[in-house]
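Every protein chain but one is kept in place in this view of the complex.
Chain IDs A and B follow the sequence of writing; residue 1 opens each chain.
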Amino acid sequence: MYRNIKPHYFSIDAIMAAQEKIQCSFIKKVECVDFLDSFNPEKDDEESDPKIELPLWMIQVFLAGKSIQFDMPKAYNEIYRDVLTADANVVDLFKLCKHFYLFGKFLSQLEHREAYEVRRTLIQTFIDRFKQTMDWAQNIDDNLPCFNRLDCLERLIFNDARVAQQHLNTYLTEGSGQMEIAAMILNYRKRKMHESRVLE
Amino acid sequence: MFVDDLVKGFYDVVSSNKILILVNYDVDAICAAKIFQYILRFDNVIYVLVPVKTTTELKKVYKEQKADVKHIVLINCGGSLDIIDILEPEEDIIFFVIDSHRPTDICNVYSSSQIRILATPENDEKIPKFDDIFIDEESSEEEDSNSDDLNEDSGNDAIEKRQNKRRILQQNAFIKRKERRNWEEKRKKLLFDYTQFSYYGRSTAILMYDLAWKLHRESVDVLWWGIIGVTEQFIFGKTENMLYLKEVELIGDHIGRICESAVNHNELNSLSQTVPSNDSSNLRIESGKDLLLALYRHWTIESSLRYSMFTSVSLKLWTVKGEKRLKQILAEMGLPLSESRQMYRSMDLNLRKQFFEMMEKISNTHNLLNLTYPSFILHQGFKTRYQSADYVYSMIATLESNIHGKSSAECFYNTMDSLSRSKKNLLDEGIERAKWILTNMFRHIQAALDMRQVILAGPFYYLIVQEGTLNSQHYSDPQLLIMLASFALRAQVASSHKNRNTHLPLIASAVLDSDQDTCIIVGIPPITESLPRSFFGKAFEQVANKTNIDVSLDYFDSSIAKMQIKDRPKFFDALTALLS
């Protein structure tokens, strides 16, 4: 199965990350776009411009024509950056922003005065949280809900690490060479059993 | 026919083709099957292994699996049944029977080549001679036809001569018929004597070990499985003491041969002093005297003393006086009560070391002779040591754990797996379950004696486990019911003050299937008999023939029967009438 954490053309996570909404306001007038008509700037006064939330990919388009400006979304602004530098392990990244790292990466590639800070914070957060993720993956057998606080990238890493650790443990206790039922079929059967139990 | 040479007569024949192996549900058979599988794995022989519990299952499995199979091996099943009659096989199918149930059916013994029994007939089996059972039918027909020819002789000779001849021939015919009748009566009596008592022969597992030894495929694991089979026979009283001691000697020789590498290794080490003398990955078997306390290494001393059959019967621990006696014994041994209530492996080290000597000292007083018996212990590095009896109890418990909704075949395979060293968790679970079963058994006996449920009915005692008694579902397994029965008989004899009823046997009955209202009945011989021979097989058969109760003698052990609960009182009445 083609697994790659880095965003590529077909990666669903990257597409979803690009769908995240950002608050922005228009500097220049945009015509012939129906749903944006009411948000065009009336005066030159920046503060009274109506704000709208647009997904990232649209903002990338408007930035090329220099007709929009945006603020860093909640997860990447000054306050949260300070929280993350203080202690990254405590933050519930899943609730904060599901695709924290990917979205942050895309954001930091746009033209913004805080882009550099965001990039730095992203890297530092990942480094700080990595140790805990690795610890959890290698030492927990049951599905404790502790990893609900991980965002999607960390979850991918966590699952891979978990599977690898289980393989190592099986190898150390039982040796290799034991043929097993295909994982797909096992899950399929469990699901069928669960469904029939639910129906009863 | 009997097969003498296990290798040439059995293994070489069998390993060329596909085999069908049918195994009975008991510990001995499972150990034997495990050893056999171990041997077959070396030669990559394709086999099919199916567990069977009763004769009906045997027939069903045979019908399903008989396509393409030329060799069938029956382990602990079918020896005392007329196989050709029951299964009706084709001419070219050969059955190899390794069964410790005796008496072996006479048709199996004298079958020309289709049924081969893999045991040497022992002296005390007293198999009737061929001529006494089967008569050559052709020779008698020839003689009859000869007499006809003589009659048809164109007798134009003197009529008198013919008449004389006829008188002589008639006399001959008359004498022949009388001889025939005498012979038939003698045959009936011989057969009755032969099949009257059912008992057990040599353990199947140790026989399989002999095969492994002759094929040079033995190892410590295989020997240990053989030991478990032998110990099972001893614990359930299926074999006499003398035979057990003989087996122990033979096994001791094998241990010396296989485990000697460990001994040499130790001596070399003590000379060079580079490696510690206890090689921790060593697996070895030690033979020596051990106590007849069930599972004492995995339990507390107090529980083990209380719930083992031997000690509880000798000390009458179900009474109040018995409890006091127990505490007295513990005090005499110098074992503090708090220590005796701890798990054995958490006891104080000094006390543990002295425990064996303390028990031996006690055994002389307090009516506890025969507390020690020669047994075997498995050592693996620094882990817990297991006695062979521990394995037996664990396997019995695993084999009947089907109240948790597992099918009996799953229990069979769990028991088989618990013999592998990589599945120690199954063994430990079995030990826990066995502790629970032994505790329940003791409490049941205590309740039964208090409420006088062991009832004297003329020529035997009987004990009925009522439906709905607490924790009594596992008595639907015949093996456990037999354990309960022998415990109950011994307890009854010990607690009855008069000495006259000590020679009576006991019949126990428990609910088999509450939906279908069936129950099983087992009969055990009296405890005063030195040879463990039971006549209940024959007795059940005769009662079933005489009355028209629907009794099925389906199990391979003939002293176990199954019937409807409502027929039970009638059955007991008929049995009483038969045996008095």
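In this text, contacts are C-beta pairs under 8 Å (C-beta built on N, C-alpha and C of every residue); 3 or more make two chains touch, one makes a residue touch a chain.
Please note the rule applied: contacts and distances are computed from a predicted model.
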Name check vs UniProt for the chain missing from the figure, options "EOG090X0I6M", "DNA replication complex GINS protein PSF1", "Eukaryotic translation initiation factor 4E type 2" or "Ribosomal RNA-processing protein 40", returns "DNA replication complex GINS protein PSF1"
Given B:Ser407, B:Gln516, B:Ser530 or B:Ser580, the residue that touches the chain left out of view is B:Ser407
Check the options A:Ile15, A:Val83 or A:Ile157 and report the residue that touches the missing chain. A:Ile15
From the listed residues A:Asp142, A:Glu180 or A:Glu200, report the one that touches the chain absent from this view. A:Glu180
Residues of subunit A touching the missing chain are 1-2, 9-12, 15-16, 19, 28, 30-33, 35, 55, 57-58, 60-62, 64-65, 67, 174-189, 191
Chain not shown, touching residues in subunit B: 18, 37, 40-41, 44-51, 64-65, 67-68, 407, 409-410, 412-413, 417, 420, 422-423
